[in-house]
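A single structure is presented below for examination.
Note that this complex is displayed minus one protein chain, with the remaining chains in position.
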Amino acid sequence: MPQNDVVQPQVRVRCRFFARYAEVLGTATHELQVPRGTTVGSAVQALRERLPGGQALPKVPLAAVNLEHVDLGHVLVDGDELALLPPLAGG
Amino acid sequence: MPQNDVVQPQVRVRCRFFARYAEVLGTATHELQVPRGTTVGSAVQALRERLPGGQALPKVPLAAVNLEHVDLGHVLVDGDELALLPPLAGG
Amino acid sequence: MPFVTHAPIDVPALLAEVARRDRGGTVVFLGSVRRSEDDGPVEAIEYTAYEEMAEAEFGKIVAEAEVRWPDAGFAVRHRLGEVLTGEPSIAVAAAAAHRAAAFDAARWVVEEAKRRLPIWKRERFDDGSRQWRDGSGVAGASDTA
Partner (left out) sequence: MPFVTHAPIDVPALLAEVARRDRGGTVVFLGSVRRSEDDGPVEAIEYTAYEEMAEAEFGKIVAEAEVRWPDAGFAVRHRLGEVLTGEPSIAVAAAAAHRAAAFDAARWVVEEAKRRLPIWKRERFDDGSRQWRDGSGVAGASDTA
């Protein structure tokens, strides 16, 4: 967690949205900047606040980072690809 | 069971042998005459005694009558088809 | 189609037999003649049957399966005659509304077929020798699948 007044190092995260989420947001991608140490859960909160229609995203969605399922405590690093996944319905 | 000296009613049973049994007996069929009331088990005993190579049949083989699996207590009637089945090995 | 046949097994035909729009799950089992270190150099298996009974018994197994899984569909075959290593000798297809029933039903039919069909096999080896193969055989109780 950032602790003082020096410029916080930011990480850039490429966000991707699929299926119903892409539809409600009107976009399939978003470039997000968040402080270093941000978790997936906090990034979701930021997306819900910053994106038009973001409130339609659930607070606790399924998520993947760099093509792997992760839980919301996963910490993001610069260059990550964060995907928010509607309930899976393959098969 | 026949009980006295009057001529015993006989039943005719068409016997069929398969796979290894047909090979050891050298035949795939035999017409068997046995007293009315004879069970499959007794018919097997008769076949073991009467047929060349009959001792090679097991005393308790798998058997079918008229295309249905039966146990050795099943009573034969005239015209039945009795099949002796080596251990099944389909599939 | 007869259940017991000398023709090679046609998987797409089996799938077509069980297809119905309300059946979302389909399971096909194929049991093939196998060759492994344990079994020696098997080149083919010759299947013989008490054909009338095998046909009747396979029909009974399917009828019983249709009682257990009322909306499911089944297609079954057992091949007779010589079947080369790698080729299927038995096929069971089951289709049901959902996958759990399709898996359970297919497996049930396969187990019943193995247990009940009056069918026997004789192995043919690379050197041309032949040997009956059953539960009591010298070759042991190993099975195609």
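Order of writing sets the chain letters: A, B and C. Residues in each chain are counted from 1.
In the analysis below, a residue touches a chain if its C-beta (ideal position, glycine included) is under 8 Å from a C-beta of that chain, and two chains touch if they have at least 3 such contacts.
From a predicted model like this one, the values you see are computed outputs, not experimental measurements.
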| item | value |
| --- | --- |
| Neighbouring shown chains of the undisplayed chain, as defined at the top | A, C |
| Candidate in contact with the missing chain, chosen from C:Phe3, C:Phe29 or C:Tyr47 | C:Phe29 |
| Touching residues on subunit C - with respect to the absent chain | 11-12, 15, 19, 21-36, 85-86, 88, 97-99, 102-103, 106-107, 110, 143-145 |
| Residue ranges of subunit A at the interface with the undisplayed chain | 16, 18-20, 23, 64, 67-69, 83, 85-91 |
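Following the convention adopted for this analysis, only the chains that are shown with their structure count from here on.
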| item | value |
| --- | --- |
| Subunit A and subunit C, separation of their C-alpha mean positions in angstrom | 51 |
| Cα-centroid distance, subunit A relative to subunit B, in whole angstrom | 77 |
